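Please find one structure pasted underneath; my questions will follow.
One protein chain is absent from this view; the other protein chains keep their places.
On to chain A.
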Amino acid sequence: MSPPVAPPGWSRWLVPPAALGVHLSIGQAYAWSVFKPPLESALDLSGTQSALPFQLGIVMLGLSAAFGGTLVERRGPRWAMTVALICFSSGFLLSALGAATEQYWLIVLGYGFVGGIGLGIGYISPVSTLIKWFPDRPGMATGIAIMGFGGGALIASPWSAQMLQSFGTDNVGIAYAFLVHGLTYAVFMLLGVLLVRVPPPARPAADAPAVTAGPQVSARSAVRTPQFWLLWIVLCMNVTAGIGILEKAAPMITDFFADSSAPVSATAAAGFVALLSAANMAGRLGWSTTSDLIGRKNIYRVYLGVGALMYALIWSLGDSSKPLFVLAALVILSFYGGGFATVPAYLKDLFGTYQVGAIHGRLLTAWSTAGVLGPLIVNWVADRQEEAGKHGPSLYGVSLVVMIGLLAVGFVANELVRPVHPRHHEPGADAPAVASKEAADDRREQPESA
């Protein structure tokens, strides 16, 4: 399958919905918890066992994005979206078979392994194409797609719950739910497969400016540069700090205000978690779009610097102000989402559009690492504090300080990012024009000798 080139007059505004068709579907992964309690009772599983399909799925996401990125660049977005559709959808169908026959290993293999490949390939499938269509607004373009990944869970969570309510929570009901998920997502993702087009080499579209920016660096060369690893640290630290709040959001707000005059109920805590999801999603589009105006390095200064200040605010205020606690948490979560959505555009500024999708895929290993690191730190520290007999805000004091430290490390890494040395550029592939403010700023700086 060769990459589908857009015919004359094709609108670039058809590409974001194509990307959203895929990302809104694969974002379902974060709503896996809806299936956990029914699976546990229907197939007699422990909590750890019922989490296996999701965990394997996230591992496969990281691996397939890292190792499949170059193939995605070579074969194009339609091929990648087709692979994502087939894998993600057949993952559900295999799971349906597993649930119907009470073979749990089939659910782990189907949803976790096969579906996980769909997650990884699907996640990176539109990134490079979007950046090429929107050379003037890469942050906004990738922000729309990556916002979709957050939005996918918002759709799937109530939808899956209602479906289980209708079909029943025994193994047959779960099998039907998986079957309907597989078929519906296949149809929904088809929009992406049918609509996606790569821009013609000369000019992106009738409604797009003909610009490409900066140096062109291959994925193989990119991982040999300090810039790649500095960005890896930036992403890893930002995600770990965000997970610090996400992982313990409900117990955190309840514990924080347990001894205050206005304790937080379990229902209100659930509302807080939902509000954090909204901030996460809004940050993906809002902050990533802002990065087109103020530059990528500056926006990460905000994510990491102001993020650390917000953690310090939560720490210093204790249980004295609930509105400020909620506000600071929302800002942190918006930065968490923004960090995910802005990183493809940052990569494009540093390495160009040549293999930005493949480079992005490799960088996502930072997400996998943070996914393990974040919950590990927060839960370990919280357990130790509880054993030490602490309660209220002091339960989280050490965690908050650790998060501030991590963000400080990320801030320093971001400060060390410089334009990539020309010896890493692809011969003859460098674009003469400059599209973004950040790229223009970077050109004024001296390339580092590393």
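In the analysis below, a contact is a pair of C-beta atoms (placed from the backbone, for glycine too) under 8 Å apart; a residue touches a chain by one contact, two chains touch by 3 or more; residues count from 1.
Keep in mind that, in the parts below, contacts and distances are computed from a predicted model.
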Undepicted complex member, UniProt protein name, chosen from "(2Fe-2S)-binding protein", "HTTM-like domain-containing protein", "Peptide/nickel transport system permease protein" or "Oxalate:formate antiporter": "Oxalate:formate antiporter"
Full-complex contact with the absent chain, from A:Gly116, A:Gly151 or A:Gly242: A:Gly151
Among A:Phe272, A:Phe335, A:Phe351 or A:Phe411, residue touching the chain not depicted: A:Phe272
Among A:Leu24, A:Val72, A:Ile146 or A:Ala345, the residue in touch with the chain that has been omitted: A:Leu24
For chain A, residues in touch with the removed chain: 9-11, 13-14, 17-18, 20-21, 24, 136, 148, 151, 154-159, 188, 191, 195, 203, 206-211, 265-272, 274-275, 277-278, 326, 433-435
